[in-house]
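Below is a slice of the complex: some chains, not all, each in place.
First chain written, first letter: the chains are A and B, and each begins at residue 1.
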Amino acid sequence: MPIDSGDTAFVLICTAMVMLMTPGVGLFYGGLVRRKNIIAMISLAFIAFSVVSLQWILCGYSFAFGTDIGGFIGGLDYLGLAGVGMDGDGIPDLLFMAFQLVFAGLTLAIVTSGAAERMKVSSFIVFGLLWTTLVYDPLAHWAWGGGWAASLGALDFAGGTVVHISSGFGALALALVIGRRVGFGTYTMEPNNIPLTLIGGALLWFGWFGFNAGSALAANGLAANAFVVTNTSAAAGAIAWLVASWYRGKPSSLGMISGAIAGLVAITPAAGFVDPLSAIAIGAIAGLLCYGAMLFRLRRGLDESLDAWAIHGMGGLWGAIATGIFAVAAVGGVDGLLYGNVHQFLIQVVDACAALVYAFCVTYALAWIVDRTLGLRVSEEEEYVGLDISQHGESTRV
Amino acid sequence: MMKMIIAVIRPEKFEQVEKALTEKGFPAMTVSEVRGRGEQKGIALRSRGGPVTVDLIPKIRIEMAVPATFAETVVQIIREAARTGKIGDGKVFVLPLDMAAKVRTEEVSI
């Protein structure tokens, strides 16, 4: 198939939109931390993206999409983008590479949630490089690069397991290794800038269209379906969480935007397989489930501070399973549990659990190693002063 | 006779202090966001080229006008609720106050 200008136009712009999600995550998180850590939190997203941008073209793309080695990882064929050129099948190979790159960058940015307000920049760079290479790249290979999950027939349209389960459970593991913030549970730690979080949320919602619809890799009906279910699930998630938080007190704006993100996460693996009415169910359940997960986390005193686990981890898990439930052949050619296909449902569960366990364990190990060697965490004084000053020498006000 | 109490405390401890004051019957206060440092001349962090001194750290400043007889009590409530035992816990100041007047009514306390 030659290059199609319409499809290429579409994926080019979608790639840019997904890129914008990374600073979006930074702003979202930046508004949630304390004032003394806002710059540091936003910066981590940019740093994550920059580091992965280089790693991906040097070796990451090859590990994920090179010739399959044992179903687990790609070979070294594409090191330094060797053989990845301006030609391609429908869209240029370089563009496919770039589209995948922005996913990888975003994923690492989500993981920063687990170490919010207490991680050293230097250690984050080392940890991030290891993480993207040893956690993200294999997972991308399993699902999209011809790995075992693809062979098994697991469905992951836009990255429910690869992006969200991996980053959410990765963040949890990181949070466990690095330990709680000083004063967590006894001090109040209020979000410093909710409007900033809402700006970040808006950019995420916007970029997610590129993320999910773009994953059709063509400007066609499937992309349109992905677009519609994405928006529907986000809206359903927003309303569901809003109402749930209302029930317990007041309808918080953070609840609403968190619910939207939960809906967006959950629809990610399903976007090319389910129809709009199912998206309402997927999104609404995601909103409630992730809200519950957040409450659970708080009750357990887990300081996975910005809820990547509750929203991305649990939302991604639900999305992977929901794909196996609601998939309908009319959309993506595969039926799910609701249409009698138990097999697909089981595949989804296996795939999601494998990704979950792999991401959690390997992240835990990597974080542990970095902690023992370089130390993950800033000193207590640096934490008290805030990372803006202690890590970056900058501050938001006199 | 009234006193003006000014307390500079950790932001993280504000909720506890506020709750303690309210419970003990001293709800009225004016609060602002400030930055500050104490006698240890800021915190020294290590950087490549030797120690770096961090000057000003976010704090919460509480201003309360109270009858002079309660000043001591209020100071104690604040100190207990705000204490962590670590550097940066803050300070409480007591200033003389000539008069406090309500705007809504003609009420004046001297």
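What we mean here is this: contacts are C-beta pairs under 8 Å (C-beta built on N, C-alpha and C of every residue); 3 or more make two chains touch, one makes a residue touch a chain.
Note that the structure is a prediction, hence the values are computed from the model and not measured.
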Whole assembly, copy number of each distinct chain: A x3, B x3
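In this text, only the chains that are shown with their structure count from here on.
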Centroid distance [mean C-alpha coordinates] between chain B and chain A, Å: 42
Residues of chain B touching chain A in the complex: 10-15, 35, 43, 45, 47, 52, 54, 56-58, 84, 86, 88
For the chain A and chain B complex, residues of the former touching the latter: 34-36, 183, 187-189, 379, 381-382, 384-386, 389-390, 393, 397-398
